[in-house]
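A single protein chain has been removed from this complex, and every other one stays in its place.
So, chain A:
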């Protein structure tokens, strides 16, 4: 932790990327960001931060008269969410549940820096700050061969198995079925893991401070063994996907804003690289033991 007059600065690492967070003095970091406790940076080799985030409790002074509303659809916040674009920035707004105030985040176009204007009374004991940092990290890390994906991840014997699917498909359920029926299967993350292509070409999957409703915040990465898209069906069947179909299987679960062609193309580049190296399957499945066992056997018997 370093300090200047008004701010205390904290280094976090997610997927071995450095995130610098500056909080107003008097705010306890581990209270404002409880899911980040395991993510304080210890790796001194991390060079430049992928993103620098400054939190302010002053009102924001961004001119939004010429801002374009890009989205008001959010799975997390319902109608309390707005996302705008201006000439030089992206602006994320989350309205308070209990007052007419809002949280605002003003981000550079590549999300390498964000300024968050917080509601003071909601800075601690609330998930909005952590979520805004997720939005920043999801975009900023795209330029560093990393994609935040929507998935449940099982770690078994040092390898990662990612389960993708539309909301409500049963990702968490399938992960739980692995834990109950397959020896040594543990949960690595239940909602938003990060996939990263390392410099040597290996593809790793990491736990993050974001895990949906399941408190599972592990600062840990393992090589990815397989990525499986789940589809509800009245039977269990695995089909392997390649080329175009593999990209289409991963695309809806990968986080990139659609309005920034540069970031979106970076995501596609990474997806292209990932499907070259990692098997992608589609599991039509029931929520039962057989589905987990079949999935596991198919993956284990690859190659």
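Throughout what follows, contacts are C-beta pairs under 8 Å (C-beta built on N, C-alpha and C of every residue); 3 or more make two chains touch, one makes a residue touch a chain; residues count from 1.
Here, contacts and distances are computed from a predicted model.
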UniProt protein name of the chain not shown, from "acetolactate synthase", "Amino acid ABC transporter permease", "Glucose-6-phosphate isomerase" or "PqqD family protein": "PqqD family protein"
Listed residues A:29, A:179 or A:247, member touching the removed chain: A:247
Options A:119, A:203 or A:275, residue touching the unrepresented chain: A:275
Candidate in contact with the missing chain, chosen from A:77, A:240 or A:264: A:264
Footprint left on chain A by the chain that the document does not show: 69-73, 242-244, 246-248, 251, 256, 258-259, 261, 264-265, 268, 272, 275
